[in-house]
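Shown here: the complex without one of its protein chains, the others still in place.
Labels A, B and C are assigned to the chains in the order they are written; within every chain, residues are numbered from 1.
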């Protein structure tokens, strides 16, 4: 299913996230994407924590990042997260990170897989999740 | 230029790198790739540290990761890093991470850009670097 | 000088911060303390970023942490930061981190040193800083 849902959230670049170039280290963006993803799921009404409580894990199977403008210490970054597709056991998210001057810092995407904690095998998205997301199907 | 150079290095998954799924967090792979890249450059004879001392930075402009098999705490991971291409100001690396059973944990790639510390603009790879890498041009 | 100033700020435990015990890894608390410290300085009116812009760095010389109750994924932690003393080139902060049930997650302290970026030597706190903090001297 194609999905049309987006969430905006904000975080500040921490000092420990900078590197000696003076920029936020490129490895931090996976965590920034995760913050966006977690807030998107929370807004939909099915937090990632509840999903795990329902016996479902969502490991990441692919990540792509395009770095555009360096993020600097103490920048307040806006993370826009779009849920774009659910297909079989897979769910796709796109991300756009902007700084306070509205310049694009990075864009990216991830594909995650619904996995049963019990069997450790991919599964269809659980009903508790499709119940809350189906209103965003397009 | 197409390049044919590869390096193998090993690292152990640290406890702090695991998450509550019991796997190495997906955001750590950027750092694992960097460890591989740094050792590849060191083996070629031009460490990343020397590059910076020559006024050249190498920020990452793209990263792609495919996660195959979870890495677990204390796994000794083998990182194979291939330098595959230098084109204008850009240099491309491919990575394959394997565990002790020789299963593929992840594959990925990054594109980095040679940037002058003085002007902060993309530049051709400096002569000190092409001098050591040109023997691997194919 | 003894100082009496405190700030409260909140952060959420990120998934990548958990470890396979299911708790926020003990190494993250340095970063949590830093978030508290940065917000305390911002509230006083002299952000850490401005301090660096004035040629002053604040490296940490000591840290002490007592871990009381594990913090878990998605917990919203309250960080209370107290500036307690400025003595020569040194400034001391105390921290108390609480979870949503108001249980104490951790307490700790850090001592930081005012250092000139130019000489890399310890210096007295700069006037731009004492101007804003002296109203909290006790």
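Operating definition for what follows: contacts are C-beta pairs under 8 Å (C-beta built on N, C-alpha and C of every residue); 3 or more make two chains touch, one makes a residue touch a chain.
Small disclaimer: the values here were computed from a predicted structure and weren't measured.
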Exercise for the section: Write down which of B:5, B:48, B:95 or B:129 is the residue touching the left-out chain. Expected result: B:48
Fill in the blank from the handout: Missing-chain contacts on subunit A, rising order, are 15-16, 18-22, 25-27, 73
Handout entry: Positions on subunit B contacted by the hidden chain, ascending
Key = 14-16, 30-31, 34-35, 38, 47-49, 73-74
Problem - Chain not shown, touching residues in subunit C - result: 21, 23, 25-31, 34, 57, 59-67, 70
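Everything that follows uses one rule, which is that only the chains that are shown with their structure count from here on.
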Handout entry: Geometric centre distance via CA averages, subunit B-subunit A, whole Å
Key = 24
Problem - Rounded Å distance, subunit A centre to subunit C centre (Cα mean) - result: 28
Completion exercise
Chain centres from averaged Cα atoms put subunit B and subunit C apart, in whole Å, by 34
Practice task
Identify all positions of subunit A at which a residue touches two or more other chains, and write them in rising order.
Solution key: 30-31, 34
